[in-house]
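Only one protein chain is missing from this complex, and each of the others stays in its spot.
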Amino acid sequence: MSEVTGLLREPWEHFERQRGAGKFGIWVFLASEMLFFGALILTYAVCLIEHMDAFAAAGRETNIWYGTSNTAILLTSSLTMAVASQAAAAGQHLRRLVVACLTLTVALGLAFLVVKGFEYKEDLDKHLWPGAQFALHEPGAQLFYGLYWLITGVHAIHLTIGIALVGRLALLGHLKKLQLDENPEIEVTALYWHLVDIIWIFLYPLIYLPGRVS
Amino acid sequence: MTNQNSASASKRPTTAWRLWRRNGVIWAALLCLLFLSLGLAYVQMGLFTPTVGIVIAFIKASLVILLFMELASSKALIKLAALAGLIFVATLFALTLADVLARVGGQ
Partner (left out) sequence: MTDALLAGDLPLPSRPNYLQHGTSVISWLTTTDHKRIAILYAITITIFFFLGGAAITAVRLELFVPNGGLFTSDTYNKLFSFHGIVMVWFFLVPSIPNTLGNFLLPLMIGAPDVAFPRLNLTSWYLTIAGGAFTVYALVAGGVDTGWTFYTPYSTMFSNTHVFAAAAGVFVAGFASIATGVNFIATTHMLRAPGMTWFRLPLFVWAIYATSIVMVLATPVLAISLMLVMAERWLGLPIFDPAHGGDPILFQHLFWFYSHPAVYIMVLPAMGVVSEIIPCFARRRIFGYDFMVYAMIAIAGIGFFVWGHHMFVSGQSPYASLIFSFLSFIIAVPSAIKVFNWTASLYRGQITFEAPMLYALGFVGLFTTGGLSGLFLASIPVDIHVTDTYFVVAHFHYIMVGGSVSAFFGGLHFWWPKITGKLYSEWWAKFAAILMYFGFNMTFFPQFVAGYLGMPRRYHTYPPEFQVYNVMSSAGAAVLAAAYLLPLGYLAYSLFYGARAGNNPWKATGLEWTTSSPPPPKNFDRQPRVNRGPYDYHAEGQSAGTDVPELQNAREVR
């Protein structure tokens, strides 16, 4: 298949092995990301166990509409990313679909960040940054919000990296400077993107759902 | 040139419609689960309420990892890599919580 030799790089002799190695490599990296976010979520879990009521009270103060919309946005971006990745693997004839879906994914990712921005602003207006002015008085509530800012911040950084990676593929693909079909980069980027989505899937019930029962 | 990624039959050509349909169904399921967890968060079930939210999250994550990330149809080595990550996260949680729960007793 002469179209793929342009994508072949050292030290590989056969494109299929290069592709297989890329896919394997990213999954190994995803395993490390599971430990990374797992440790963050463990921190949350331990603090939750030690301060259940305070966490419920603090969780009530989060904006469930922003949270739920953002979850829906990310789930949709996973849909578009999956379609992009599978379309790329299918061959040349779906090239425009790939570019369109990559672009949609970027747009949805940016939408998430915009919503997050509004949410952060509202949180700051409500004095939910830990410190002397903190709004809630239960001991442990500041702990919840300390973790909230940190974990959502780290997630947002990962998302931004994802947006940059997907955006690069969309732009280069649109300008026809990069071959999209059968390109392992798309599959690898898609796997990373789905991970960012999965992290948020777990953060949603931990941040937005506690304390809703009155 | 065979298509290895589409979960639909390998002989039929991949069309945009097929891709949207296959992935759209998964996406619809995910959104349903999302709104289910949202609704159930307001239902008083004692300790079950937060538990249900986390269980639903596990289900959603499983759908994404098995179907969107195609782990279910990947070769054994890939599944092993994913499993390794899971096992050691579980270890981290299990042994740390063994200490925390024994000390704090869920107070």
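Just so it is clear, A and B label the chains in written order, and each chain counts residues from 1 on its own.
The definition used in the following text is that a contact is a pair of C-beta atoms (placed from the backbone, for glycine too) under 8 Å apart; a residue touches a chain by one contact, two chains touch by 3 or more.
Because the structure is a prediction, the values reported are computed rather than measured.
Undergrad: Which of these, A:Leu143, A:Val166, A:Ala190 or A:Leu203, touches the one chain of the complex that we don't see?
TA: A:Leu143
Undergrad: Write down which of A:Leu7, A:Leu35, A:Ala111 or A:Ala156 is the residue touching the left-out chain.
TA: A:Leu35
Undergrad: Tell me which stretches of chain A touch the chain missing from the display.
TA: 10-11, 17, 20-21, 24-25, 28-29, 31-33, 35-36, 38-40, 42-43, 46-47, 50-51, 54, 130-131, 139-140, 142-143, 145-147, 149-150, 154
Undergrad: By the contact criterion defined above, which parts of chain B meet the unshown chain? Give residue numbers in ascending order.
TA: Here the touching residues of chain B are 77, 84-85, 88, 91-92, 95-96, 98-100, 102-103.
Rule of thumb we're sticking to: only the chains that are shown with their structure count from here on.
Undergrad: Distance-wise, how many Å sit between the C-alpha centres of chain A and chain B, to the nearest whole number?
TA: One centre to the other, that is 14 Å.
Undergrad: Using the touch definition up top, name the residues of chain B that touch chain A in the complex.
TA: Counting only chain B, the residues touching chain A are 1, 3-6, 13-14, 16, 19-20, 23-24, 26-27, 30-31, 34-35, 37-38, 41-44, 49-50, 53-54, 56-57, 60-61, 64-65, 68-69, 74, 77-78, 81-82, 84-86, 88-89, 92-93, 96-97, 100-101, 104, 106-107.
Undergrad: Give every residue of chain A touching chain B within the complex, in rising order.
TA: Within the complex, chain A contacts chain B at residues 1, 23-24, 27-28, 30-35, 38-39, 42, 45-46, 49-50, 52, 64, 68, 71-72, 75-76, 78-79, 81-83, 85-87, 89-91, 94, 97, 187, 190-191, 194, 197-198, 201-202, 204-206, 208-210, 212-213.
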